[in-house]
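Only one protein chain is missing from this complex, and each of the others stays in its spot.
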Amino acid sequence: MATLTLTWQRLHLGRWGLLFVVLLLVAVPLPQFFAPERNLVTDSLLFSLTQMFILITLASNWNLTGGLTGYVDFGHAVFFGVGAYGTGILMGQPGWEPWPEALTLWSFWPAMLVGGIVAAVFAVLLGSATLRLKGPYFSIAMLGTFVAMRELVRVVRPLTGGGLGMTLPPYLNRPLFYYLTLTLAGLVVALMWWIRRTEFGSTLIAIREDEVGAEMRGINTTLHKITAFWIAAFLSGLVGGIWAYQNAYIDPDVVFLPNRTVDMVMMTMLGGLGTVAGPVIGAATIYWLRDVVWSNLLLFHQIAEGILLIIIVLGAPEGIMGVLGDRSATSLPRLWRKWFPSTSSESEQPA
Amino acid sequence: MNSQNQTNGQKPLLEGQNVSKYFGGLAALNGVDFALYRGEIAGLIGPNGSGKTTLFDCLSRVQDISEGHVFFKGVEITRKKPYQVAHMGLARTFQVIRVYRKLTVLENMLLSRQWRGESLFNQLRPSHPDTEERASQLIEFLLLDQLIDEHAGNLSGGQQRLLELGMALMPDPDLILLDEATSGINPTLIETIKDRIRQLNREQGKTFLLVEHNIQFIADMCTRVFVLNYGEKLAEGTPDEIVKNDAVIEAYFGA
Amino acid sequence: MNLSDLILQAVINGILIGGFYAVMMLGFSVIWGVMGVINLAHGEFLMVGAYLTWVLNRQYGIDPFIALIVVLPAMFLLGYIFQRILINRIIERPFLIALLVTYGLSVAMASTVKLIYKADPRVTDTALTGFWNLSDGVGIPATKFYILIAALIMMAGLYLFLQYTRLGKSIRAAAQNKEAARMVGIEIGQVYAITFAICIALTGAAGALISPTTSIFPFMGPVLTLKAFAITAMAGLGNIPGALMGGIILGLVENLIATLVPGVGSNLGITSSFILLVVVLVTRPQGLFGGLKPAEAR
Partner (left out) sequence: MKRGIKVFTIMALLALVFSLLPGQTLAQEVTCDSEVVVQADDWLSKIAEKFYGDVLAFPAIAQATNAVAADDESYTTIENVDLIEVGWKLCVPSTADAEAMLNRSIGAAMAEVEFDGIIRIGAAVSETGSLAQAGEDTREGYDLWVDFVNHEYGGIQVGDQRYGVEIIYYDDESDADTAANLVERLISEDQVQFMFGPYSSGLTMSTSAVAEQHNIIFIEGNGSSETLFERGFQNLFATLTPASFYTRSAMDLFAASGVQTVAIAYEDEPFSASVLAGTQIWAEELGMEVLAVETYPRGATVAEIDPIVTKLKALNADVFVGGGHLNDGIAFVRSAKSLEYCPQAMVLTAGPNFPEFAEELGADAENVLGPTQWEATMGWVGAYLGTPGEYDRRYQAMFNSVPTYQSAESTAVGLALHAAIEAAGSMETDAVRQALRDLDIVTFYGPINFDDTGKNVAKPMASGQIQDGVFTVVAPSDAAVADFKFEPLSWCDG
């Protein structure tokens, strides 16, 4: 026992890490209980979990740039979109002369991979321009890029089918997608956990805390920012590819969904900005909340969700991790002061 | 010793030729020439707004140099990036304290290590034990060992200045630019800082350039002093020469 | 109607819609400039103003332009209330918080309106219609011209207000330097509330103005918020002449591209304006025309 705890400490996992591992152990064999007639683990459950893993992955990716590096990316879904369309085009058969025959009718796996790579490359090019911007200006620029991409996809009709969209060979093997997304989510979270522990991770935080200082202390901030940016983009691109294949149909409006980015931000916020476990918890919480909310208050659920978001953000800016983190969060007067700061007080420090 | 340096014509460690910086119309720096030699402790003084910090910013390349040239170890750094200059062994502290407030003292130090020639790939692992070793030594050296796991944001102003000094020393630089190292620090700490600087200069031959309001501090520490006024170099010499210099007195006391 | 006529018409359209853009985004830009809050619910406030106008127009036959008399104060009050109960809490906090809170607000507002008025698109009727023909087919659509005029008047009003009234000055002071403003005894909370209220009133008015020219529906907001975002970033925060310039630039770019590039329709119009935005941001982060305050990250 003692030795076990020792090795445990050496792993530096912490209690969230423990939780994460336990969840993984539960999740992996889940489809083995697949028995529709017993209705224990239904396709629907698997599909829900698949979508949850997708959200977890996306939120974690966003957290890498938005949380650790402090560059609040309001267009991150653009990489999801690029990945999705990359995959879609490679798997499909666009009837367009200039498009080389070799780049059509691929099978899913290579297509997905290439989709991710395309997204990463796009991120490097884009990042070298937009990552020079600070604060909300970066956010706007990314938002702009997002919208621009959506419309560009419409315009490149021969390749993307424009507004008509394009259909992929439908293949709805829920357990497959379940494992695929589970693996991806697992990898991403592990990666985040690792990055957070490494010097690279600390340099990202340093950039968030004081970019000029970091640069002057010998950190090549541009390089690090872009690296974080393309890593996140690559992973989101993969997710996009998976999503496209699972949905069997893509058009600009379903792929470039503005809410997708907002969801990532929302979930990361709820869980805890810049923490490893945060996005996971946030994504899971919001996903299931939605599940409950949407199936119960049909007409009011969006209103409810909006108000919920407001309460979350005002109530616990550090998110669940923050609340769990500081003991005093449970003292009522403090909460009161935290939730209702008078405008005339300088209490809040800027991001 | 620096007198010898100059006599035996050693190449300057840091040299500025006609360094100028314009903000729109007005010149924050106007054709400043200076040379700094290995192993000396030089001072940079001048009334408020005389361009001291601007000069530092230009030297550490936070700000672009409008005109002129800067050489460090004989290499021109006029157009280099800040991190490149840092890699070459030039470190600095800031008038407005810049520490990573949300990180611990130790992490702050670790992040200030020498990054020269480090591929990004090597950084995908926790800090090297040697780095940690050096960091904790410096922290001890600066009497911060009780606070090693404290968030830098929670330190007192003085302690943060010490931490900054530590962060500047961490990459083992050859030249250290100290900007207002003593402002808002209680006298006892000032003495500590003095000792540390002297010790480093004596034992490791580190070169220092100090920006100070505290003339006494300069007088105690420096062998040579530059005086800036309205972005131009007003005078240069030993502390006692400077205090006798009429132009300087006029600039300061407008007599 | 030859090419030059076509271009001329496109330019006219661009300028007219640009005027609307300007008044539409002004509130957004001033709120951002003065209290550093990026209001993602902007389009929804506009939508509410439009619906208010529609109700007045349908139930009491009031012309949208006259409805302004009611819409302005109504939206002013609405803005004042929202500022006091909500926006107050997000001023001077990390901008991400403001973004998320106002986004939540936008969702809630849109769905509420949908609940009350259903999702059917609406449109109002105005007496000020017509088309002043200049040369074969090229001309000025009257309604949009009057909208431009109204927009200009309102912007001029706001400009004078900010320049010459005591309150206006204290608003500018607050934008420049909070602490200093406090020192000289400006009641900053009140100033913020009034500013927000005025901006929302303006936004609601923009909704009233657009209502006769296009269909209004609960989920019309986001697109407009995006454009307000884009123009603000181009024009600089709370800069009224800049707003006008920015609006017109966006209008022209959209119209010229959509009109002159065959086959792409108006898809590229939006795209190009955003590409333009990104370029402007990267090359000139402080915006094209400076503004109320230096545009630094909040």
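Note that the chains are named A, B and C in the order they appear, and that numbering of residues resets to 1 at the start of each chain.
Going forward, a contact is a pair of C-beta atoms (placed from the backbone, for glycine too) under 8 Å apart; a residue touches a chain by one contact, two chains touch by 3 or more.
Bear in mind that the values here come from a model prediction, so they are computed numbers and not experimental data.
Student: May I ask you to name the displayed chains that the omitted chain touches in the full complex?
Tutor: A, C
Student: Looking at the full complex, which residue from C:148, C:186, C:264 or C:280 touches the chain that isn't shown here?
Tutor: C:264
Student: If the hidden chain were put back, which residues of subunit A would touch it?
Tutor: For subunit A, the residues touching the absent chain are 36, 39, 42-45, 47-48, 51, 151, 154, 162-165, 167, 170, 172, 174, 247-249, 251-254, 257, 259, 294-296, 298-299, 301-302.
Student: By the contact definition given up top, give the residues of subunit C that touch the hidden chain.
Tutor: Its contact residues with the unshown chain are 1, 5-6, 9-10, 13, 17, 21, 51-52, 55-56, 59-60, 70-71, 73-78, 80, 111, 114, 116-123, 125, 129, 131, 133, 137, 139, 141-144, 167, 194, 210, 212-215, 217-220, 223-224, 227, 251, 254-255, 258-259, 262-267, 269-270.
One rule holds for everything that comes next: only the chains that are shown with their structure count from here on.
Student: Hey, how would you classify the chain contact layout here, line, ring, star, complete or other?
Tutor: line
Student: Using CA atom averages as chain centres, what separation in Å is found between subunit A and subunit C?
Tutor: 32
Student: So in the complex, the part of subunit A that touches subunit B is made up of which residues?
Tutor: Those in contact with subunit B are residues 194-195, 197-200, 202-203, 205-206, 208-210, 212-221, 223-224, 227.
Student: What residues of subunit B sit close enough to touch subunit A in their complex?
Tutor: Touching subunit A from subunit B are residues 60, 62, 81-83, 86-87, 91-92, 94, 98-103, 107, 110-116, 120, 123-127, 167, 170-171.
Student: Within their complex, state which residues of subunit A touch subunit C.
Tutor: Residue positions touching the partner: 66, 72, 74, 129-130, 132-137, 139-141, 143-145, 147-148, 151-152, 154-155, 258, 262, 265-266, 269, 273, 299-300, 302-303, 305-310, 313-314, 317, 339-344, 346, 348, 350-351.
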